[in-house]
Each structure stands twice: as structure tokens, then as C-alpha cells.
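Note that one protein chain of the assembly has been removed; the remaining protein chains are unaltered in position.
Residue numbering begins at 1 within each chain, and the chains themselves are lettered A, B and C in the order written.
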Amino acid sequence: MTNINVGIIGLGRLGKAHAENLAFNVPNCNLYAACSVVEAELLYAKEHLKVKKTYSVYEEMLADNNVDAVFIVSPSGLHCSQIQSAMKAGKHVFSEKPLGLDTQEIEETIDVINQYPDQIFMLGFMRRYDESYKYAKQMVDNGELGELTVVRSYSIDPSEGMESFVKFAGASFSGGLFADMSIHDIDLLRWFTNQEVNKVWALGKNAAYKELDEVGELETGAVMLQMQDNTMGIFVAGRNAQHGYHVETELIGTKGMLRIAQVPEKNLVTVMNNEGVVRPTSRNFPERFSQAFTDEAKAFINAIVTGVQPEIKANDGLQATKIAIACQKSYENNELVDVR
Amino acid sequence: MTNINVGIIGLGRLGKAHAENLAFNVPNCNLYAACSVVEAELLYAKEHLKVKKTYSVYEEMLADNNVDAVFIVSPSGLHCSQIQSAMKAGKHVFSEKPLGLDTQEIEETIDVINQYPDQIFMLGFMRRYDESYKYAKQMVDNGELGELTVVRSYSIDPSEGMESFVKFAGASFSGGLFADMSIHDIDLLRWFTNQEVNKVWALGKNAAYKELDEVGELETGAVMLQMQDNTMGIFVAGRNAQHGYHVETELIGTKGMLRIAQVPEKNLVTVMNNEGVVRPTSRNFPERFSQAFTDEAKAFINAIVTGVQPEIKANDGLQATKIAIACQKSYENNELVDVR
Amino acid sequence: MTNINVGIIGLGRLGKAHAENLAFNVPNCNLYAACSVVEAELLYAKEHLKVKKTYSVYEEMLADNNVDAVFIVSPSGLHCSQIQSAMKAGKHVFSEKPLGLDTQEIEETIDVINQYPDQIFMLGFMRRYDESYKYAKQMVDNGELGELTVVRSYSIDPSEGMESFVKFAGASFSGGLFADMSIHDIDLLRWFTNQEVNKVWALGKNAAYKELDEVGELETGAVMLQMQDNTMGIFVAGRNAQHGYHVETELIGTKGMLRIAQVPEKNLVTVMNNEGVVRPTSRNFPERFSQAFTDEAKAFINAIVTGVQPEIKANDGLQATKIAIACQKSYENNELVDVR
Partner (left out) sequence: MTNINVGIIGLGRLGKAHAENLAFNVPNCNLYAACSVVEAELLYAKEHLKVKKTYSVYEEMLADNNVDAVFIVSPSGLHCSQIQSAMKAGKHVFSEKPLGLDTQEIEETIDVINQYPDQIFMLGFMRRYDESYKYAKQMVDNGELGELTVVRSYSIDPSEGMESFVKFAGASFSGGLFADMSIHDIDLLRWFTNQEVNKVWALGKNAAYKELDEVGELETGAVMLQMQDNTMGIFVAGRNAQHGYHVETELIGTKGMLRIAQVPEKNLVTVMNNEGVVRPTSRNFPERFSQAFTDEAKAFINAIVTGVQPEIKANDGLQATKIAIACQKSYENNELVDVR
């Protein structure tokens, strides 16, 4: 078995996390090339990650015949075009979420992906690879919770990032709270229920950071979703969790309830001091999902080795983006929005 | 100081719990009379509770000059008229929730109540007297959570009661899931936020008990509420919690989050056996709220002794019923409903 | 049924807690008299508790024929003689733990108690009346944990009391850490296992408060106990728990483990703030055991009413004191001590 040569595009915070996994923690994988417009990032890739080739032009990396697969960790707006050109260049493609920001462009991209059924395509909804989420999914699929009636899912970023978000919110639109934060919850809702969304209503409130009103961003939001079989979805999204990175999912079924990360415990330590009984918490997504990021990269490489397309399809990305856009529209107009 | 002579009307399951508190656990209180149309209940009151007088006709109990105060634990549809005649008879009045099922009748009742400012009137939103809820309210009022942005509250009855509910659902309409179960959550939402509700959207799903469709009842429902200052409310109500009586409230504020009864722990016992790590759970409301029921009765008697009207006003009952009705309407029409 | 007239001796912190229960929260009980050498305490008993009689001389209270039962909450060194004279005066007797500090005096007292089998005698090991401990005992007796192999029990007072303890430690000897703090754990060990102790080894360390060395007191101690059937007991006792009043018991059996108050949760609130996930804690014994104190008083009155001696016998007090003395001796000599 030969190692798969991977070229990565994008070496920001998340890009570096992916690159280190591909370089050191994924069997049958060789991080062969890196592409970035930032010189320092290419230097880091050469010296620390020992990549053989560095590129500042994406198309040149695609033209390198030694590159078997491309790992896209660039800004969301570039995903669609980079996926398309990589597929056309004969590469296997992994793309970070979201698949794209515009549904028409996503649909075109799916058409391109479908033209190359022998090339692996995978989307980075990494929560599906988290041990706790996998355990829950297994219980659901085994019928241990009965039929699901409610799925509640929270994605709340830690307050630490709020200052800088407020500062830069005007300059670069995040896509809105729901596209930015709830996109994983949307994927989980569809994954756990095997149902599509019918209607949504989204609300929001700026309390500590009212200046967000001016740039159309939200500090905290909530969404209720009606699925086609009447299963209920509830999301809370935010950027101001004082206690850390609060990602939590609840499944209510006819035979039981289940919560994943009911509180965002960092480790197995319980401290008892003058504050009371304290559990330390996860502070950010790389800490919370480090195992999931490694395992999704392993799954991608394994899909290439075995030639079997992964479970997460491009359509999952399309649906997630559609729903996120509907949430944003519902919030802006304070009305119910039909998704389908 | 003389003991307050109390006459209770209604000696069902909840009535008995109240009656035992009034008889044995409330200082300065004498459970003097009991009224019921069920002979066995009056016998129980005489022998077990040692009441001096028993009545099968409510008006006769009101005519008894030794009765200082009336404790109403009758079916919801009777509350309004029984409150009115008790107030007119010069009695202090405690009424179980809900204040009534019809807003016009409630408004008339409030008019009557207001004509007797020297008589104590109190409504049985007992969760406000629960130690954990009081602790949370104190934290909110001290500003320890900052400004509230989301209040999530669950009221899910244990599965044990579902069989009999399904059986009798057709015969006697419960008022609907939201009036029956979420009424306490509505009160908590208003209590914690000091805000009124603007709009609601309610959803429901019958999964294990689809026969409820025919009688217009719900197994599980969810509500999202927009408050006038954009604070968000989220409710889940149900009748099918396998693990017990699941009453939980979450407060998200700009400075922290807080959960009351995140899981419905019955006591301080943790069992580790071949199931894993198990916390036993509360099975029903008398078990979960026994201290709160005692303390609200103490507060009622204390209000009479001190002559100070309690915090919970008749208007709280009116608003709660209005919102519950709006939830039901929203669910039936699958549309947003303006509450005000 | 006539109410039982109770006379209480001792109105310190714990005495007041008992007195309020007897006055207000115990059915069939009338707190009739109070005895104290402190004038202010008698005033409090008259005005707040509405007792009919107050006494500054214990023997005079015993001579009052209206007094049916005596509740002894005086300093430990007085328990034995006060029990003896009350029994001889024909009263039912409740005594706070410990039964006494000297085994010979305790044995004499037991002889006196045994001469009056028609009078109720009960010792205040109130943990046996705590809901969580009762739940655990039930599980053990049902065989749900199999055969017990280890019982671990902690009694650690909150740091708040340490300052004043250090200040007064020289003046009034507490009986030592094990007699003062572990006496309840000793009773629980015997209660859960139905076994007597064979050998003990006790250790201690003064770390934050080394001045305790001079007065022969301990900040923190640990004991290991061998029962006659080889079941193992482990105690930790202390006076310096930063997070509150830490009373915890663990039962390890062949079919499962069980913990009571694994962490000293104060209520059902979970706070998530910049400390992490925080559970508030019980700060002292009246808060932790308020229900147990009420229920043991109810059990005492009920024993009088029904004429059935309670489960906790004088011998339980004798054994507990014997074991506590053995622990202290083991610590002082750093050697194993045979208890029997």
C-alpha cells in the first residue's frame, strides 16, 4: 500500500490543526504539499511539517501529479470554486464546512462532484466523528431512545473571542450567527433524525454587545425547527459563553433522553474549593474536537485507500446551507420561513 | 397570636398533599374544615387529618364563620367561581394554578379580588418557593448572570402516567399540553425576566401514542417565545419521560448560564453498577416539590398573619393563561401568534 | 390522641434547631418547657417558641409532671448523668450524640436505661434519617449491592469554623477529631455492615494550622478499620474543607458501588461562569441535615406515641464511643489498636 500524498490549502488556525494531523497522526497519509499566500505559513509547513512542496498558487498545486488529494481549509467563500477545480484536476477532495455560502453555486459544485464518482469527496462535519456523538448515534440507530421527538443543539463560542469579533464584525460578514455557528447543529439534526426541515423561526438578542445591531450580527440567537415528520428542533447559538466552548446536543425519544456534553467538561477533574464543586471546561473547538479532527482525516484517507465514498455527502452541505439561510431570513423578518 | 382556621376544597392527590401540610407542617395554621363530594375523602379528613368540620357543599363551608381562609384544590374549571364566592364571603383565598381556563372569566375574577384588598389572595405557582429556584432568582436579581438572553424550561411528566392519560384523554380535555404542563414554565419565564411575551410558535408530535391525535392531545410539544425586549423563551412539555418527572430550567445571561435540576436527581445517591454510573430520579411532582408545597402554604398563612399580600398576584395567573392559550392556538394553526 | 409535652435542655446552635422542629414541625408534639443557664435563651424560648415553662435548673424541669419527654442537647460531658436522672424521673429521653465520653459511665447509663423498658430512649444519630442514607440502607438491605467489602465515610467541617476552633482548642478539649467528627461515620459503618470493629489505625496531619500540634488537636485525620468479617472501613475527618460541609459515604459491594453526597451539592443548581461548571455546596450541618433533624424528632415522638423503642439503641452509642477512643489512642501511639 502506498501512502496518499495530500496537499493542503489554507494554514490558518484550523488549517494548522488539520495539517499537523495529516503530517503526524494519520496512517497511510503523507502531507506532501501546502498552499498559502502567507509566506510564514509556507515556511512553517516546510520546517515543522516537513512538506516536500509549497505553493502560493492553488492551480500550481493542482497541476502537481504527485498530489493525490486536496484538503481545503480556506475561507468559506472559496470552497466551491476550489472544490470544482480540484475535482476537475482528478484529485480526491476534503472540504471544510460550509460547502459554500450560495445555494446556486453549491448546486453547480455538486454537479461537478457527481461527474467524478471515482474520486472521493468529503465534507468536514467533524462532529459526526466525535466519540460521544458516535456513541449517541449508535444508540439512536439501535432504537434505544425509541422514536426521536425533539433534538436540541447548542453552539456557543467562548466570550474570549467576542472582543475581536465585535471589532472585525463590520469588516468581514461572518455569514450570520446561524450560518457561522449553527451549521454543525443543522447537520446533526438531519443526521440524527434522517428528516428534512419544513419550517423555521429564528430569534436573536444583543445584550452585552449592542453595537452588533449596527452590523447585523448577533450575540445570541435561538431557532425552532419543524421537521417533515413533526420532529422538533431547537438551537441556541451564541458568541458569549463565559464558561468556555459550549457545544451540547440533546435527543428526546419515546424511550429515553440523551445528552452529549451536557456541560462542556474539559477532562475528568473535579475541583472542590471555595467556589463550590467545579468542573473545568473546554475553552475552544480545537481542544473539544481534537480527536474528531484526527478521526475525520483518517476517514478521508481511508475512503481513498478503500475507494468507498464517505457517509457525509455534498448534499448534506447543500441542505445545511439552505437551512442556515432560512434561519437568517426568519430572524431578519421575524416570521416563519418555509425551507422546502 | 391565634391560629388561622383553613378550609380546604378538593382532596384528590394534590389536595391531600396540601391538606397534610396544612394539618401538620405549617405553624400558626389549623386545618379546620374540608369540603369534598367524595365521602371517603371526608372520612380521611376527619380521621387522619383531624379536621373539626366536613362539608359536601362549598357554600356551606364558606358560611362557616370559623373559617378564616379557603384553600382551593378543585378542578381547574371551578377555580374562578370558587375564588369569587370565597372573596365575597370574606375569606382569604389560596388557589391552585391555573387561575382559570378562560381569560374573560379570569378578568372578572381579578375585578372581584381587587374589591377586597384586605383579604389575602395567592396563586399556587409553587416553583417560586422551591429552594433551587429561589437560589437562582437571587442570583439573577443580584446581577450574577448579567442580562438574561434565553430562558429554557422543561416540564415533562413521567411515562408512568401516560397509559391512564391516553385512556381518559377523550373524556376530559386537559386544556391542552401547554395549559396543563407549561403553565409553570410560563410563570417562571415572566418571573425571571420581568418581561411580557410578544409572540409564540408552538409545535407538537405524537410518536409513541399516535391515538392522541384523535383527541387533540399531545405527547410532546415545544414552544419558542419572543419577549418584548427580544429575550428568548424555549419550552419543552411532555407526558412521556421514561426517567421520571423532568422539570428543568436554564437561564442564559451575558455573564453566565445557570441550570436548575439539569437532571432530575432524586437525592444525593450515586449508584455504580452494571448500568454505569446511575443517579436515581424524582418520579413525580409531590416528591420533587414537597418542600415547595410546604413553603408556599407557610407563605400563605404568613401573609394572612402579617397582612401583606404575597408576591404572586392574580395578574400572573391571567398572563400565564393567555400565553398558554396562544401556544395552543399556534400549535393548532402552525403559525406565529401575537400574544399582546 | 394527646400531644406529647417535651422539655428541651440546651439551646445552643443545635439546640435551637431541635427546639424549632419540636415547636413547629413535629406532629403530636408540644414543646412545653426549655431549660438553660443562659437567660437570653430562655427568653427566646418563651417569645419565639411559645414554651409554657422555662427552667434554669434541670432537676426542676424533671420534677414538672407535665413534662412527658426530655430532649438533651447539652455539652457531651453532661449527657450520661442527665439521661440517668431523666430516666429515673420517668421521662422518655432523646439524647444528642455522643452518648458519653467515658465508656464506664456509658455502661452505667445503659444499666439505668435498661431498668425502664417502658420509657423510650433514643440517641441522635440523625444521618440514619437522612433521605439519601435511608435510600442507600434500603438498597443494601435489599441486596442490591451484594456483600459489602468497603465502607468509606468522610466528615469534614468547613474552613469557616477553623479560625474559632484554633482559638478555643486549648481551652476546651473537643474529645479529639475522631470522637468529635467521625462518631457519625462510626455509627454508619456499624449500621450498614451489621458488624463490629476489630482493629483500627489512625493517622493525622496538621498542615495549615500547625499550632494545633500544641493542644493535641488535628486538622485532618484518616482511619482504617478492620471489621470482624474483614470488611474494611476508611474514614477521613477534618475541619478545613474550603468548599463547605463535606459529609460523604461510599459503599463498595460485590454487586455495585454507591455514594451518598459524593460532592456536597447544596441544591439542584448548576452554574456555568468563568470558573467553569460550578455546583454550589452545603455550608454546614443544619443546612445539610435539616430534614434529618426534623425526621428524627418525628421518629422520637412517634416512638412515644406507639410505645415501640426506636432502632437506635444505647449500645450503638457505647460502641461508637469505644471505637472513637481507640482511634484517638491509635493516632497518639502510631500503632494498631484492638477494639475488642
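Keep this in mind: a contact is a pair of C-beta atoms (placed from the backbone, for glycine too) under 8 Å apart; a residue touches a chain by one contact, two chains touch by 3 or more.
Since we're looking at a predicted model, the values are computed, not measured.
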Worksheet item: Looking at A:K255, A:R283 or A:K322, which residue reaches the missing chain?
Response: A:K255
Response to the item:
Contacting the left-out chain: of C:L78, C:V166 or C:M257, that is C:M257
Discussion item. So one chain is hidden, and I want to know which residue out of C:E60, C:E147 or C:E311 touches that hidden chain in the complete assembly.
Written reply: C:E147
Discussion item. Out of C:K46, C:K134 or C:K205, which residue would touch the omitted chain in the full complex?
Written reply: C:K205
Practice prompt. Taking the full complex into account, find the residue in C:L78, C:V112, C:V166 or C:M232 that is in contact with the omitted chain.
Written response: C:M232
Discussion item. Give me the chain A residues in contact with the hidden chain, please.
Written reply: 23-25, 27, 131-132, 135-136, 139, 144, 255-262, 265-274, 280
Worksheet, complete the sentence: Had the left-out chain been drawn, it would touch chain C at residues 146-150, 152, 199, 201, 203-205, 207-208, 219-224, 226, 229-232, 234, 236, 238, 240-243, 246, 252, 254-257, 262-263, 334-336
Worksheet item: Which parts of chain B are in contact with the chain that was left out?
Response: 159, 241-244, 246, 263-266, 270-281
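What we mean here is this: only the chains that are shown with their structure count from here on.
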Worksheet entry | C-alpha-based rotation, chain A on chain B, 0 to 180 degrees, nearest 5 | 180
Worksheet item: Looking at CA centres, what chain is most distant from chain C?
Response: A
Item to complete: Compute the distance, rounded to whole Å, between the mean C-alpha positions of chain A and chain C.
Response: 56
Worksheet entry | chain A and chain B: spacing of chain centres that average the CA atoms, whole Å | 42
Fill in: Between chain B and chain C, centroid-to-centroid distance (C-alpha), Å
38
Fill in: Junction residues of chain B, two or more chains touched
255-257, 262
